[in-house]
Structure formats: C-alpha cells, structure tokens
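Heads up, one of the protein chains got dropped from this complex, but the rest are sitting where they should.
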Amino acid sequence: MNISIIGASGYSGAELIRLLLQHPEANITAIYSNSQAGKAIQDVYPHLNHIFTEQLETIDCAKIQAEADVVFIATPSGVSSKLTPALLNGKIRIIDVSGDLRLETPELYKEWYGKEPITQNYLDQAVYGLSEWSAAAIADAKLLANPGCYPTATLLSLLPLLNEGLIDGKSIIVDAKSGVTGAGRGASLGTHFCEVNESIAAYKVGKHQHTPEIEQTLRKLTGRDALISFTPHLVPMNRGILATSYATLAEGVTTEQVAAAFSKAYEGKPFVRLRPGAYPKTKEVTGSNYCDIAWHIDGRVGRIVLLSVIDNVVKGAAGQAVQNMNIMFGLPETTGLAFTPVYP
Amino acid sequence: MNISIIGASGYSGAELIRLLLQHPEANITAIYSNSQAGKAIQDVYPHLNHIFTEQLETIDCAKIQAEADVVFIATPSGVSSKLTPALLNGKIRIIDVSGDLRLETPELYKEWYGKEPITQNYLDQAVYGLSEWSAAAIADAKLLANPGCYPTATLLSLLPLLNEGLIDGKSIIVDAKSGVTGAGRGASLGTHFCEVNESIAAYKVGKHQHTPEIEQTLRKLTGRDALISFTPHLVPMNRGILATSYATLAEGVTTEQVAAAFSKAYEGKPFVRLRPGAYPKTKEVTGSNYCDIAWHIDGRVGRIVLLSVIDNVVKGAAGQAVQNMNIMFGLPETTGLAFTPVYP
Amino acid sequence: MNISIIGASGYSGAELIRLLLQHPEANITAIYSNSQAGKAIQDVYPHLNHIFTEQLETIDCAKIQAEADVVFIATPSGVSSKLTPALLNGKIRIIDVSGDLRLETPELYKEWYGKEPITQNYLDQAVYGLSEWSAAAIADAKLLANPGCYPTATLLSLLPLLNEGLIDGKSIIVDAKSGVTGAGRGASLGTHFCEVNESIAAYKVGKHQHTPEIEQTLRKLTGRDALISFTPHLVPMNRGILATSYATLAEGVTTEQVAAAFSKAYEGKPFVRLRPGAYPKTKEVTGSNYCDIAWHIDGRVGRIVLLSVIDNVVKGAAGQAVQNMNIMFGLPETTGLAFTPVYP
Partner (left out) sequence: MNISIIGASGYSGAELIRLLLQHPEANITAIYSNSQAGKAIQDVYPHLNHIFTEQLETIDCAKIQAEADVVFIATPSGVSSKLTPALLNGKIRIIDVSGDLRLETPELYKEWYGKEPITQNYLDQAVYGLSEWSAAAIADAKLLANPGCYPTATLLSLLPLLNEGLIDGKSIIVDAKSGVTGAGRGASLGTHFCEVNESIAAYKVGKHQHTPEIEQTLRKLTGRDALISFTPHLVPMNRGILATSYATLAEGVTTEQVAAAFSKAYEGKPFVRLRPGAYPKTKEVTGSNYCDIAWHIDGRVGRIVLLSVIDNVVKGAAGQAVQNMNIMFGLPETTGLAFTPVYP
C-alpha cells in the first residue's frame, strides 16, 4: 500500500510514521506539512535519524491522489474539512484522524468546534471507525472518521453495558484524564512544562467537542438514549488517557450480567483486555494499541465505575487509524500493531 | 505554646515542623517517632539542616503530657487510637491528623479502616475540625479530629450547595486526584517512582475510608441526606488534590443562587478563594493553606461540576491542623499561615 | 521601602512578588510588564488571587524614579541595558536580575549574549552582587548586577577552594543541571511539556553566557587564574540547579584544608549550608534561599568533586536579589527570607 500522511509534523503524524514503518504492507511515499514544508522529518523529529529521512512537502491534493492508496489526515481540526472534497474521488481511501468528519451534522460541528463545517454529504459518507464496533462498515469505507482519543477510551467501556440495557444512559458521568500529547505539539503557555508539571486541572468543563461524539455514538450503536457529563483533565505525563465513568445500574443487574456483556462484546477482539476488579494504569498500555477495561460495582450507591485506559497517541489516534486501515484492506487487525507496551 | 509532634518522620509531621517553625507563638519542644527514634531530624530530612536539629524520641505519653500545651499526632491510622486514652487528661489539647477519631462510631471505623477502633466515648469527645464550618466547636475542643485530605477538598466545595438545598445529596459523585505524598513516606512498589511516573490510575474504588467521613459530615453539617460515589486517583506529582464533584441541581436553581451560597459560606474566610468559571490548578495553592473552588453549571445535563484544589499536605493535613490550633488558642486563623503559594 | 518591579510577569518577577509580600520592610508600589500591561497580575498568575491584585503597567522610568526607593529589573537580557541609563540618577537603587550588567566589558557581553551592550561606564558602576562574597561593596551599590543562577551555585562552591589555592583554576569543569523555570515563561518547543518530560539533554555546550561570568568572578575575587568548561543541562523539573564541579587538587592538599577553607568562607553566612560527604538534592532547598554545598575528594584521580544546589528562582534570582536589597538597606540578610524549604 502506498501511503501519504498529511500533518506529519504533529504527534499523531509522527506516531503514524513509527507504526507504519513497522507495518509489513505499508510504504510511506510522502509526508506533508504546510507549516514545516521543506524540512527533513529527522530535523523536526531527531528520533527518526537514520530510520526515516523524507522531506516534508506542501500539501498537494492532486499529487496525493495520484500516488496514494490511502491518505492519513493528522492535522488539527478545521483543515480536513477543506482537504477532503479535493481528495475524495478515484480510488484513494481517506482516514481522517482529526475531528472534522465525526459529528453527524454541520450544525453540531459548528456548535462544538466553533469552526466552519464540511457539508452534510461528506458527513453522510464518513464511516465512524471505532474498530471493535463497526468492522463491517469500516471495511467498505472510502472516507473514515477515526474516533477521538477520549471517545475511544470512553465508548469501549460504556458500549457493552448500554447496549445490553444494564445502565441508564442518562446517568452517565465521564471524568477523563489525559497526558499532554493530547494538546498537540504547538507551543503555548498551557503546554509549558512548568505550568503543567506538578499539577492537575480540568479544562473545557461541559464544553469539550468530544462530548457530542460520545453521545451520538452511544445512541447510534445501541439504539438507546444517552446524555453525559464529560470533564477532561490534563495530567503531567506525556501519553495516556484514563476514562473513569460512572453510571447508575438498571434494577437488579448482577455482576455476572456485567461480565457477560463485556465478554460478548470483546470476545476475539485482540486489542481489548478485560480486567474486572483491577486498577489499570495508563502506563500499562503505553506505546501499544491496547485498551484495558476494568469495572467495579458499588452496590452501596447502585452505580458501576468503569476504568478504561489507552495510549492516546496509539489506540486514541494513530494506532486505531492503522487498525482501521488493516480492516479496510482486508488484513488481520493486528498487522503491524502487535507491540508489547513499553513498561515502565 | 509548647508543642509536641508525634509521627514527626512522616510527610505531615515534617510539614508541621515547617509551618510551626514560622509560627510566632509556637515552640516545638519535642518530636517523636518510634521507627526513627534516636536519629536527628535533619538526618531524616536534610532540608532541615541548620534550621531544626532536634532528635526524634520514642513516644512517651507521660512526658508529652507534662511538657506540651498541644500535641499533634501525625502517625498512620491505627496508632492514635492507642495513644489518645493515655494522652487525654489534664490541660493538654490533642490535634489528631490521622483518621482514627473522625468517624462517628467504632463500627464504621472498623468497617472502612479494617483496624481496631477507639471506644465510642473518645469519638463522642472528638470535634471534627473543618475550620471554616465548625470554628465555635473547634475553639473549645480538647480532642480534635483533623479532617482528611480528600474530605477537606470535597466538603469545602459541596457543603455550601447542599446546605442551601441547591443540589441533590444522593446524586453526588466525587472523582478525586491526589499527589503521591498522600500515600505517605513508606517505601512500597505502589510509590516507586517508575511505577507512578508517566501514569495515572484509580485505587480503592468504592472502598476508600474517606467516603464515610465525607458522607457523615455532609449530613451532620447540613441536616440533609447524602450518599456519594468516591473514587480516588494517584497522579504523578508530589503535592496537591483536585476534587472534581458532580451533583444534580435542584429544580430551577440559578447561577446567582449558586454564587450566593458560596459567598455566604466563605465571606471573611481567609483560606477559601472562590473562582467561578475558572479551572484551578493544584499548583496554584502549592505550599499554602488555600482551598480554591470553581464551579461550572452544565444546563444541558442539569448538573453542576465543582473543582476544588488544595495542597494535601497543608490544607489537607498540617496547615489545617495549625489553623485549628490557632482557633483553639484564640489566635487569628492566619497566624503563621499567611504564605503565598510557591509557583510554579 | 517603596519598590517597583519591572518584568513582573516572568518567573523571577513573580517570585520577587512572593518574597517581598512577606518582607516586613517592603512595599510593592508598582509592577511593570510591557507585554502584559493592563492585565491584573492575578489573571496572569492565579496563585496570587486574594493576595496581590495590582495591575501590570507599561514601563515608565520617570514614574519609577519618582516613586521607588529600589527597582528590581527582572526582564530577559537585552532590556535592562536600555532602561538603566534612564533610571540611574537621583536616589533610586537598581537591582538588575537580568544579565546585562554582569560582564566587565561591552565586548565580552556582545560576544556571549549576541546583543547590544550597555556602555562601559555603567558596567564600571555596577557591583556584582554575590552576597556572601561582596557584602561591603553591595552595601554601597546604587547599581547592582544580581548574579546568574548557574554562577551563584557554581561560584559559591568553587571560590573557597580557589581562594586558598587548593585547586587548579585551569582544571575546572562545571557540569550543571537546571530545572525548566530557568528557561523563562515564554512558550516554545524547547519548553513544551512533552519535549522536556522524561528526558535530559545538554544545551549551549561551550557557549553559555554564564561561562565568562563565572570565570571573571573567580579571577576577580581570588586574584588567581581560572578557565572553565561549562555545560548546562535541562532537567525535567520546575525548580533547582545542581552544579557538579570537578577540579584538580593542588599537590598535598588535605581533607582538613578543604574543610577549613569552606568553614572560613561561610562562617556566619546564614544561607550557605556545608554538608561534606553528602549528596544534596535540589529538592532540599526548594522555595528557600539556601545553597547547600558538599564535597568529595577522589584521591584515586587527584580531583575534588563539588556538589552545590540552589533553588534557581530564589538564591539563583529573586531571593539573592532580596538578600542584596537587605544588605543595601542595612537590614539583616535574612529579613523576609527565613523560609524552610518546601519538602517534598
């Protein structure tokens, strides 16, 4: 497969390079970044010295269409909506790691992202690529909306229970914690080492753009209602997301029913590890495409607490994108992704 | 005031030394630690070189009673319950920073701490020292139960709203994040640098001993019912607690009512800083006795999200203990505590 | 004393505010920052909420001269050289925390800083304020060049030995490690959390502008020759400098002579703590004005290894500036600075 990467100078782009270099079927033919065009990638990312030494180019949709079987778009939001119309025709398949194609309507996008949306017809074509839940649709997708980092961790833990009607979809509270790579590589006071280190804080309470992505996916994939409180936090670490989710259990739900719902959902799914009663650390999935899920039933208050950890740059971005590429091209899901986490 | 510190080799003990050394009315006459007895404190804590160079002694209740006007007990839980009966008579006043005297009944203590409780008559004498809410009782206390770190951050943010009936006490979910000092200075795999760094994880979900402390205080101080989900998390930082709390707003509650409830509760309280709409960082109170509280009303889901940050070693332990000592001895609350946070 | 602070929005400026607020003789009358003028300081530094809430003003030298007994300049290098001529007349005393006034000649400044120097006559008037070594000159200074962070840690450890001729001044190698506050608050890729965290690297090898500052002070204060290798490193922590210095011992030097040289130099100096044979952690001085010095004689290779730690924002900047202000105004050196380090 010939592959182009747009936005290769960001953290998700660099991780795509890392993963695709070790993918037996992948051949990165070109990398693009308008802000860093003309530089060699190893000057932007010295860890790639001697390994991958291509030059970053200015984005050129015609050239990408001509060369690539698949293009990954790993830009900040607001860019993909402009590139997609020019890229989407002919044989090329698009995997969009930004958020521009995830929400179901332009109105919703505008409300939560505060940017100009792409038109409805593209949103209608885009397949939401939560690998473990939509493999059939993903296999046929020409335009794939790769899920957000927080939604991936959150949805994988909530879906099995909501799907089986074991929890009340309107009681859900998601308290999520992310490493700083989630904020991207752009320099700002908010990502300055001294401002983040030795501290934790919430941000965008009630306003984060991943909120409607989680809600619409819960509804769509389960056919049940869902309305959530979602609070993201910034943690002084590079990689990792922990989503701690709370939901009221339906009347009479047993421990066995909960376990059965998870087993049913993830039987044979190579990247979900069920760890009932455990306290997964984000570190236990670092560098890998795993999502580890634990649950704790608190009978005293009638709620279940779900703990779901991923590496936000891998399963939350580049890794799931490669997993989706594998599905789209008929390869085993684990091709190029069978990494052991790097611990500690 | 002549002061003894029991458990001076732990982090709370060391912080008591730091704070009391700068307290104009305090005179530390002796420091005790059975595990480190015989060592000079500056050999245990080299940051005290040239500043405070007393020798740690084996705990001797008779000697403490004879020498001290006030004794701080900063041991792990399970010790204070054994020392209190021997210390509590005569003029001495006891400030217990451990958890042994906080819960209302021996049964509750046994259930949540899994250790032998002190008898009911001592629990009946103990005044729960949440400084901003119980100053009158604290002033007369001979036996003071200093609040836990999580309860302090949590209660200060929830009490004003529950007290005014603005939130549903049975809807409360507290997702709390703590620095590693909260785990104490004892070496263990759980506090090993490499196991904590670059990671976040929950622990003791539904089982943390601060849960009943929060619930009973909410009920006692407001006269309303309360039942909470409480989930603590370990964050890779030394100091700081952020309690993110979620509660369903009562029908028709306005922004103004919420603001008024906080203003009413903390008018004239020097250590509570109200920051509506802000995202307080734990770092913004580091080294100080402040509790910063922000709130965000999420009308879409009918909930309020509270963000409350403290330095767990100061307002969550040694600082509030000194604040309570000030109240007990008729001094201004801020005596010896008027520190600016150390930022960044 | 009426005090103005120029550059109050940087880390050194914020630390000056913290320290001066607790100084019994200091009254901060105005704070200046051209980049943040018009903002309230607590909006730039929320940790100052309820404590200090002045507005940042555009720099106005005439107003400063009229109002202030002393002005601190805590800007990046290149600014102070422009302000000093306009500020220096009348009664006002200037304490320059930037590097513009430290080197002895304009040529040297231009070579190492790569910026336009101030003229020689100002450099001639400037007193280099290494408090423990030049108290008499500092007391009379109208224009004070506050030492750099690296030079402070390095010089305090090397001077006693070079002064007594116990080491060879041309054999000195200084390998220094700093926290990220040393890079200032400006956002850049180099201070991005993810780029600094979980890593260590050297920078400006052989080219750091503190190199000539160290050399000229060694020469000037001891009358002996000195030529050093100086290598700074960035460590993933907020505060702290450790200078590890290596020097060849003169023939026949004994352990006792080394100890005597240190004792002689720092007898009665309240902020230097001698800890022979120890391994001081930077954390053991955090938040305080202390410099802890340890030494290890390695007879096998004929060298001495010096370990010197400071809090770069305190003794390496704002703290030593306040110490110098105390000396300039005839106050005890420790006035407002008698803090216990914040540990851990």
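As written, the chain order gives the labels A, B and C, with residue 1 at the start of each chain.
Rule of thumb we're sticking to: contacts are C-beta pairs under 8 Å (C-beta built on N, C-alpha and C of every residue); 3 or more make two chains touch, one makes a residue touch a chain.
None of these values were measured; they are calculated from a predicted model.
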{"item": "Residue among A:G99, A:P280 or A:G316 that touches the chain left out of view", "value": "A:P280"}
{"item": "Options C:L88, C:L144, C:C194 or C:I293, residue touching the unrepresented chain", "value": "C:C194"}
{"item": "Residue among C:G99, C:G240 or C:G316 that touches the chain left out of view", "value": "C:G240"}
{"item": "For chain C, the residues touching the chain missing from this view", "value": "173, 175, 177, 179, 194-195, 197-203, 205-206, 227-229, 231, 233, 235-240, 242, 244, 246, 279-284, 286, 296, 298, 300-301, 303, 305, 307, 309, 344"}
{"item": "Absent chain, residues of chain A that touch it", "value": "11, 14, 17-18, 21-22, 45-52, 181, 197-198, 238-239, 273, 275, 278, 280-281, 283-288, 290, 292, 338-344"}
{"item": "Chain B residues that touch the omitted chain in the full complex", "value": "11, 179-181, 185, 187-189, 191-194, 196-198, 236-238"}
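Heads up, the rule we're going with is that only the chains that are shown with their structure count from here on.
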{"item": "Copy pair chain A, chain C: interface residue numbering same or different (half cut)", "value": "same"}
{"item": "Most central chain, judged by mean C-alpha position against the global CA mean", "value": "B"}
{"item": "Maximum centroid distance from chain A, chain identifier (CA atoms)", "value": "C"}
{"item": "Fitting chain B to chain C on CA atoms, where both chains share a sequence, rotation angle to nearest 5 degrees", "value": "180"}
{"item": "Chain centre separation in whole Å, for chain C relative to chain B (CA means)", "value": "36"}
{"item": "CA centroid of chain A to CA centroid of chain C, Å", "value": "46"}
{"item": "Residue list for chain B, restricted to those that touch at least two other chains", "value": "197-198, 238-239, 280-281, 283-284, 286, 344"}
